[in-house]
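Removed from the display is one protein chain of the complex; every other protein chain stays in position.
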Amino acid sequence: MDILDILLSASFWAAAIRIASPLIFATLGELICERAGVLNLGIEGIMVAGAFAGWMAVYSGLGLWPGVAVAMVVGMGFGAVHSLLTVPFGLSQHVVGLGVTLLATSSTYYAYRLALPEVTSPPKITAFQPWEIPVLSDIPLIGPALFSQTPLTYLAFILVAVVSLVLYRTPLGLALRAAGENPAAVAAQGLSVTGLRMGAVIVGSGLMAVGGAFLTMSAFDSFFFEMVNGRGWICIALVVFGAWKPGKALLGAVLFAAFDALQIRVQQTPLGADIPYQIFLMTPYVLSILALIVMSRRAEVPAALMVPFNKGER
Amino acid sequence: MRLEPIANPSLARSTLPPALAIAATVVISSLLAMLAGANPFGVLGLILKGAAGSQFAVLETLNRATPLIFTGLAVAVAFRARLWNIGAEAQLYAGALLTVVLGTGALPWSAGALLPVLVLTSMLAGAVVLLVPALLKVRFGVDEVVTTLLFNFIFLLFISLLLEGPLKDPMGMGWPKSERLIAEARLPRIVEGLRLHWGFGLALIAAGLVWIVERRTTLGYEMRAVGLNREAARFAGIPVNMVLIKTALLSGGLAALAGFSEVAGLKGSLTLDLSPGFGYTGIIVAMLALLNPLGVVAAALFVAGIFVGADSMSRAVGVPTYLADIMLATALLLMVLAILLTRFRVVRE
Partner (left out) sequence: MTGAETAQVVLRLDRITKRFGKLTANDAVSLDLHRGEVVALLGENGAGKTTLMNILFGQYTADEGRVEVMGRALPPGNPRAALEAGVGMVHQHFTLADNLTVLDNVTLGTEPLWRWRSDRSGARAKITKLAADFHLSVDPDAKVGSLTVGERQRVEILKALYREARILILDEPTAVLTPQEADDLFATLREAVAMGLSIVFISHKLHEVMDIAHRVVILRHGKVVAGMATADTDRHALAAAMVGSDVSAPKVNPGTPGAPLLNLRDVTTPDRGNAPGLQSVTLALRAGRITGLAGVSGNGQAALAELIGGLTAPETGQIALDTADVTGWTPRIAVEHGIARIPEDRHKTGTIADFTLTENAILESYHKPPMSRTGWMNWARAEAETKAIIDGYDVRCPGPEARIRLLSGGNMQKLILGRVLEAAPRIILANQPVRGLDIGAVNYVHEQLLKARDRGAAVLLISEDLDEIMALSDVIHVMSEGRLSPEFARGTMTPAALGVWMAGHGFDEGVSHAS
C-alpha cells in the first residue's frame, strides 16, 4: 500500500480522529489552565488517574457516563491540589506540576494494586461503542472518519466549540483571559484572581482526566501501566502549537494524530519493515519538539503565564 | 489571603513547618497502608528496618542512593540557574550507553586508564544530550521543560533500538541487553567483601565539588544570579546564555554519571530497565535538599531508604511498593509549601 492510498482511506482518518480525541480533551484542559496563567505539568499524571478512575468505576458496576464523571471528579481533585499550591501560595508551577504528576501516577498504581491484587492481566470492560450518525455517516470518506466515532469523540469536538465560545464570548471567558494576561487588571475590577485561576486549573484538570479516561473507555477497554506514555507532555506542546487557541489546538491535535496513524500504517508497508520500529515510535515526540521550535517564535504567550499574583503587593 | 515576608524568622518559624510536613507525610502514608489492610505502625517499622535495619539493608540503601545523588546533583545545579532539566533520565542512559560502548572491549586498557576515560566520556555524552534542549531554549526560546521530557522518551527508544541492533549481546538469549563490561571497566568495591562500589565514593566527591563550584567560583555566582533574576544578570553583563549552556553541560554530565556508575558499579551491562526513574526521582531529591549539593546526599539517602525499605516491607506484608512513591510525592509537595511558610506568613485580608 502506497502512502497516497493510506491518506485517502477512510479507516486512516477514522483512526486519526480516534487518536486525536484524548489529546483534544487534555489539550483543552491545559489550554484553560494556561489561559488563566497557570502551567499545569500535572497533566501526565492526571491523565493516568483519569484513565484508571473511569475504567475502575465501570468495572465496579457503574455506567459508562457515570464512569466519565468519576474520572472527571478525580482529575478535579488533583487539580485542586495543584491550584491550591500554585495559586494562593504561588509555589513553583514546575515543581508542583511534576509533584502532582508523580502523586497522581503513584496513587493510581497503588490503587490498582489494592483493587486487583491477584490479576496478571487487567480485566476488560464494555467500552463506548461507535455511534453511526444517521445520514452523515454515509458520506464517503468523511462519514466513516468523522461520523462513526464513539460518543466521547463527539463530545471532544463539541467541547472545542464550547470552550471557544466561553473564552471569547462570555464575561467569564474574558475574565479568565485577563487573569492570564494581567491579573492586576482583574483584581482592580473587583474580581478574584485566585478564584478564577483555581477554577480554571480544577476544571482544566477534569478535562485532562477525561482525556485519560478516553484511553481506557473508548480507545481500548482496559487499563495498563504506562498507557498514557507521554501523551500529557505532547498536549503541552500542542497548546503552544495551537497558539493558546482552541480551534488551532484542535487542528494541531488532528494533524498530530494523523502523523501518528500514518506511522502505524507505514510500519506495515514493505518500506516500513526495513526501518526499526523504534524510529516510528519516536515520531510523535520528535514532531512535538519540531512543532515547539516552529511555533515558539510567533505564538502569543499569555503575558502572565507562570507569574503568581499576590494581592495588594507593595 | 496574602503572603507577607518575614524579615527575621524565629527558630520555631524555620523548623516547625518542615517538621509538620514530614509528620503529615507519615500520617498520610499510614492511612494508605491501613487502606491496604496493614497495621500502619508495622508498615513504617518494616520500611525503617528494610532501609537501615541490617548491614545488608544499609549497603542496599547506599547503593540505591548512588545514582540518586548524581541525578539529584544534576537537577539541583540546573534548577539553581532556573534551567528546568527534567531530562536526567535521558542523560543517565547516555552515560550508560557510552560506558558499554567503550567498556565492553573497545578500549583494551588497564582499569587505571579506562575508568577515568569512561567517566569523562559518559559525562560528555550526558552533557551533549542536555545541550540540545539548552540550545533550543537559548536560540529559539523553546521551553526546556517539555523538550527535556520528550527527549526522555526519544532517548529510551533510541537505546531500545541499539539494544535490539548493533549493541545486542549475541549471547543474550534474545533479550535486549548489551554485552557485559570487561573487568577493567568495572568499578571496584570500596571495601573488599562489602557490596558497595566506588560509584558511591564518586558521588560523594561530586557533591563536594559541586558545592565548591557553587560557593567559591565565578560560575557558581553566575548560575545563582541567572537563576534568581535573569534580567538583572543580563543587565549587569553576565553572559546569561553562556551560563545556561555551561550549566546544562555540568548538569547533563552529572546525570550521566548515574548511568555510568549503575553499569560499571552494579549491573555490568545495559538493559532497558537500568533506571526505574532515577532521573525523575532526582527532582524530588534536589527539591528536598533545597538545591544544596551537600543536602542532596542526605536527601538521596532518605529517598533511597524509603524505596529500599518499601521493597522489603512489600515483600513482607504485601502492601504495594507504590506506597513509597506516594510518600515521596507527598513529601515533595508538602515540603515546598513548608519552606515557603518558613519565609512568609499568611495574612487573612
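Read from first to last, the chains carry the letters A and B; within each, the first residue is number 1.
One rule holds for everything that comes next: a contact is a pair of C-beta atoms (placed from the backbone, for glycine too) under 8 Å apart; a residue touches a chain by one contact, two chains touch by 3 or more.
Bear in mind that the values here come from a model prediction, so they are computed numbers and not experimental data.
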item: Options A:187, A:249, A:262 or A:291, residue touching the unrepresented chain; value: A:187
item: Candidates A:178, A:210 or A:291 - the one touching the absent chain; value: A:178
item: Of A:11, A:126 or A:170, the one touching the omitted chain in the full complex; value: A:170
item: Among B:233, B:274, B:313 or B:341, the residue in touch with the chain that has been omitted; value: B:233
item: Contact footprint on chain A, counting only the chain that is left out; value: 169-172, 174-175, 177-178, 181-182, 184-191, 300, 302-303, 311-312, 314
item: Residue numbers in chain B that touch the chain omitted from display; value: 4-5, 7, 216-221, 224-225, 228-229, 231-239, 349
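Everything below uses one rule, namely that only the chains that are shown with their structure count from here on.
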item: Interchain centroid distance [CA atoms averaged], chain A/chain B, Å; value: 29
item: Touch list for chain A against partner chain B, complex; value: 41, 81, 85, 88-92, 94-96, 98-100, 102-103, 105-107, 109-110, 113-114, 117, 229-230, 233-234, 236-237, 240, 276, 278-279, 281-282, 285-286, 288-289, 292-293, 296-297, 310-312
item: Touch list for chain B against partner chain A, complex; value: 1-3, 32, 35-36, 84, 86, 136, 140-143, 145-147, 149-151, 153-154, 157-158, 160-161, 164-165, 280, 283-284, 287, 318, 320, 322-323, 325-326, 328-330, 332-333, 336-337, 340, 349
